[in-house]
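Every protein chain but one is kept in place in this view of the complex.
Letters A, B and C name the chains as they come in the text, with residue numbers starting at 1 for each one.
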Amino acid sequence: MINSINSGQCKEMILYIADKIIESEPYLTEIDSKIGDGDHGTGMKRGFSAVKKELPAYMPKDPEDVLKETGTILLDSMGGASGVLFGTVFISGITKRRSKGTLNLNDFAEIFRTSLTSLKQRGKASVGDKTMVDAYEPAVIALEKAVQEGKTLVHGFSEAAKAAQDGVQYTKTVKARFGRAKYFGGKAIGLQDAGATSIWIIFRSMSEWISKEKEEAAL
Amino acid sequence: MINSINSGQCKEMILYIADKIIESEPYLTEIDSKIGDGDHGTGMKRGFSAVKKELPAYMPKDPEDVLKETGTILLDSMGGASGVLFGTVFISGITKRRSKGTLNLNDFAEIFRTSLTSLKQRGKASVGDKTMVDAYEPAVIALEKAVQEGKTLVHGFSEAAKAAQDGVQYTKTVKARFGRAKYFGGKAIGLQDAGATSIWIIFRSMSEWISKEKEEAAL
Amino acid sequence: MKKIINKPENIVMEMCNGMAMAYPELEFIQKYKIIKKKEINRNKVSLISGGGSGHEPAHAGFVGKGMLDAAVCGDIFASPSQIQIYQAIRETAGDKGTLLIIKNYSGDMMNFKNAAHLAEEDGIQVDYIKVADDIAVQDSLYTVGRRGVAGTVLVHKIAGAAAEQGKSLQEVKAAAEKAARNVRSIGFALSSCTVPAKGTPTFEICEDEMEYGVGIHGEPGRKREKVITADELAQRMVTSLLEDLQMKQSPEEIALLINGFGGTPLQELYLLNNAVTRELFQRSISINRIFVGNYMTSIDMQGASVSIMKLDEQLKELLSFESDAPAFKADK
Partner (left out) sequence: MKKIINKPENIVMEMCNGMAMAYPELEFIQKYKIIKKKEINRNKVSLISGGGSGHEPAHAGFVGKGMLDAAVCGDIFASPSQIQIYQAIRETAGDKGTLLIIKNYSGDMMNFKNAAHLAEEDGIQVDYIKVADDIAVQDSLYTVGRRGVAGTVLVHKIAGAAAEQGKSLQEVKAAAEKAARNVRSIGFALSSCTVPAKGTPTFEICEDEMEYGVGIHGEPGRKREKVITADELAQRMVTSLLEDLQMKQSPEEIALLINGFGGTPLQELYLLNNAVTRELFQRSISINRIFVGNYMTSIDMQGASVSIMKLDEQLKELLSFESDAPAFKADK
């Protein structure tokens, strides 16, 4: 049973996320077509396809390096606001850390809390604005709660994935800030946010990969 | 009972035509909207409004002068192919004539035959092409027949108006040449030609004016 | 019908006035709807074109140094009257005579020719040339013979350069005729134009259809068919144009005009240019100059046309002459 991951595992985990995001392209496209401009799926796919292409050959010193490289690839390949935002998710929690060589639940909670703060500063969005923040903030809180309660890595990410999923559901209940709701008025209600959905897929994938790795480790 | 008209009468007759064409603008617009580009009514109205404005002050030497001036005003104010074509109707029969000071049925037949020939040369259309020629040619033939049969001016124009009306009906039965029918295919059948309708209104108005004048002369 | 207008009947007047406001070097003579250069150079052949409105920037946007001296504006899709054209001839007449450049449409041909006769009676030397570059159809709704379309703009350019060089009327006419003889165009529509007076589309077209070979008044083309890709369009258009020009894998140079019909954005015109130039390169045809934009529109129609002009040394030289009309600025 793994309670921390090293740089090789981190690479594998990210590549697993990449597969899941790429698979979800049509789903994300559909969601963004309903309330946005329909390009979120192709943007995420472009970003994580670049990750799949470039990350395998990358030689990280530590798992933090893997996250940073992932963010950089997203930043460079996705474009748009979401390129920066998803890049931020992976990069901004890393920049001021000194690595221990592995990441445990507490490390992940710290990293994602820092990047969440950064994301909110950059994008100026808070919970309730119908953005990825609605999924990301609850996921981070779930990680922190699991740390406090002394839970395992597996448990922590499973809770975070659930919290992100609830966050996606929550985006259905709110109108968008920044005027997006204007076109949709009441119709925005019932529609979920594309960026939040991607965050959920990311956390769900991390949770899946960790529990799979756990099983394998337990063999 | 008048059997010929002088220049003053000719002016009044033309102004009567002008009123009738102007009145018919919505009708002509509707027809041209169904199978053309919808501008025939406004074009004819523009032309004959100019006639109403400019002809009254014009001092003709003879009735031929009136027709020529009318055609010139149409030519100058209408624009488009139809400006030239309707200008031709009034001008081209005149250019090589020496006036007798009045116009009888034979004169009208000669004038309109000449302008018909000119019109067909210029526009390259023949009967059956779903153009104004389909109304104009039968009207001219009716005038000529009335001359041959020694009929009165009133009778001649009444026959010509009827023939023009039949010509309009005939345009409903043919497809347009010059590709116009392409869009309409079978749908062109049943729709009448706008220019032919104008020719009919012109002959009907001349007929009406002449028989009114006859009544007044008979008082 | 949704348009930025006041009343349909005032469009041409307000539009011409708006043009003259934007370009202080142009003058708008309201009475005859003539747009002319403010300062006429009397020592060169005067050039006049025009026709129905609805093809903006044609032709008023091509009035300027190295192009036209005046454009005569008819009603939407209706030739100007002979008197308008006659007045334009008078207003711009210089010492070297006047050349009229006429797109082949019945109304235009009749009115321009009549105007030429009227002006000749005043002692002005006037000649004309006819442009009939559209290979789509032979006779058409408004023409005997081929229609005159976007290729006319390149003819303006060639004639304008020749005139600017101080050539005689005969020489300018010869250059313009050579240009007209060597240019071919073909277009397609994805949507119909809407003539403001009518207020509804000129033709119906399904969501997956195009009109291949459409005219610039929304006249029928060769065929109503399913929409195809930009690459397929380019392949077909280039093939037909070169065939009609009898150019096959030749080392000759051409000028290329990718023309939008008014409702199609530049994005798609550039993309079409990419496809068309690739087709030409595959056939080893070298391109001397490319123009991409809205030059000869059909009100708000979506679609585009491709024009190819075969060049010899003279045409190349004239094409690269400076021009400074609002809608056609070219450097030496």
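Odds and ends about this structure:
One rule holds in what follows: a residue touches a chain if its C-beta (ideal position, glycine included) is under 8 Å from a C-beta of that chain, and two chains touch if they have at least 3 such contacts.
Please read these numbers as outputs of a predicted model, since none were measured by experiment.
Hidden chain, full complex: it touches shown chains A, C.
Set against the missing chain, the residues A:9, A:24 or A:82 yield one that touches it, A:82.
For chain A, the residues touching the absent chain in the complete assembly are 29, 32-33, 37-39, 42-43, 75-84, 122-124, 176-180, 182-183. One chain is missing from the display, and on chain C it is touched by residues 2-6, 11, 14-19, 21-22, 53-54, 56-57, 61, 190-191, 207, 210, 227, 229-231, 233, 258, 262-275, 277, 290-292, 294, 297, 299-300, 302-304, 324, 329, 331.
Definition applied: only the chains that are shown with their structure count from here on.
Per-pair counts of C-beta contacts peak for the chains B-C. The centroid of the Cα atoms in chain A and the matching centroid in chain B are 79 Å apart. Between chain A and chain C the centroid-to-centroid distance comes to 56 Å (mean Cα coordinates, whole Å).
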